[in-house]
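All protein chains of the complex are present and in place, except for one that has been dropped.
Moving on, here comes chain A:
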Amino acid sequence: MGELVLDALGKRFGASVAVERVDLEVPQGQMVALLGPSGCGKTTTLRMVAGFVPPSAGRVLIAGKDVTRAPPHARDTGMVFQSYALFPHMSVAENVAFGLEMRRVGRADRDARTREALRLVRLEGLEDRLPRQLSGGQQQRVALARALVVNPAVFLLDEPLSNLDAKLRGEVRMEIRALQQRLGLTTLIVTHDQEEALTMADRLVVMERGRVRQVGTAEDLYERPADPFVAGFVGRCNLLEGALEAPGRFRAAGGEVLPCAAGPAPGGRSVLALRPEHIRIAPSTDGPARLRAATYLGAQTEYHAELGGTPLVVVRPTPGAEDPLRRILPGDAVSLSWDPSAARLLPAAPHDERGA
C-alpha cells in the first residue's frame, strides 16, 4: 500500500509526443481516473506507471520509492488489462495464484489467499475452469482477483469495463469501486467513458493530446470546467464562441447578445459554456428562437433550437401531457432563458503548448 506520484512524466515516440507532461499525486487509498479521448496519452501514462513504457522525462514514485527505471516485475503494481490477458493455459486458480507464486508465498498460504480472492469476486467453485470456459464478466473478475491477491501498492485498471455489455458494466463498476474502497487500494484507472470516471473515481484527470487539461472532483469538472474541452468532454455542453461585450453581456459569433455570469473584463474572444439542462424553454408567439427538432427520451426530452444563427441543445424533464410545451413542433417559435450564473465564460483559444 502506498501513494503514487507522477512527477513531470512525459513520453515521446520519436518526433511525436504521446504524453507532454503529467504531474499527479494519488494519495493512499484514493481512486483517480485518467479520462480523455483515444490518443490523449492516458494509456501511455498508465503503462509508464506499470513499467511497460520507459518515460522520456520525469519520475514515477510508488510509496515514496523512485521506480522510474525499475522493470515491471519489480514495481509492485497490480494491473487489470483491457483484454484481461488471462493465462489461457492455466486454470482460474492457477491464474490467481501466479503472482503469489512469483512472490514465493508458501503453498498453504497461497491456496488460502487464492480462495479468499476468488470469494471476494464471487467466483468460488470455478477454480478449476480454464479462462475460455468462462463468460466475459467472469473472466474480468478473474483478472481482478489475480491483480488484487498480491495486495499491490498500486492498483492499475486499463479500460476494465470496455469489453462488457452495458448492463454488466454498471454492476461491475459498483463492485470494483466497493472492492477498492474496502481494501483501501491506491488506484489509477484509465477510461474514455466519462460516466465510468464520474461514478468510480475520487478525482478525475482530463487529458487531451498528451496534456492534462484539468484535475478535480466530478463536481469540479462538471460545474467549474477550466476550458471548453473539459466542458464538452465531461457531460454535454453548448459551447458558443464570441466575446464578452460588457459585464454579463456576451455577444455570440452569430450576433445575438446573451446573458452570462459577470466574468472577467470585457473584450477578447471567449467561449460561453451552457449546460443543456440549465436552459429553460417555453412556447412563444414571437420568441426569438425557433425549434428545429424535439426528441422524446422518456424521462427527458431533448430540444434542438436555434437562436438567430446559434444552435442550442436544451434538455428538460419531459413536460406533462397538459403542458403546451408537449405539443410544440419543429419550426415553432420558442423562448429560451437561463440563469446568467449558469452561463460560464471560458477562455477561447486552447491552452498553449505548455498546458498552462
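In this text, a residue touches a chain if its C-beta (ideal position, glycine included) is under 8 Å from a C-beta of that chain, and two chains touch if they have at least 3 such contacts; residues count from 1.
The rule we apply is simple: contacts and distances are computed from a predicted model.
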Original post:
What does the UniProt entry say the missing chain is called, choosing from "ABC transporter permease", "methylmalonyl-CoA mutase", "RNA polymerase sigma factor ECF family 11" or "Succinate dehydrogenase / fumarate reductase iron-sulfur subunit"?
Top reply: "ABC transporter permease"
Original post:
Of the residues listed, A:40, A:79 or A:291, which one is in contact with the missing chain?
Top reply: A:79
Original post:
For the full complex, which residue in A:50, A:67 or A:258 touches the chain that was left out?
Top reply: A:50
Subject >> Given A:146, A:203 or A:344, the one touching the chain that is not displayed >> reply: A:146
**OP:** With the full complex in mind, choose from A:10, A:36, A:99 or A:216 the residue touching the hidden chain.
**Re:** A:99
Original post:
Residues of chain A in contact with the chain that isn't shown?
Top reply: 50-52, 71-75, 77-79, 81-83, 85-89, 98-99, 102-103, 128, 130, 133, 146-147, 150
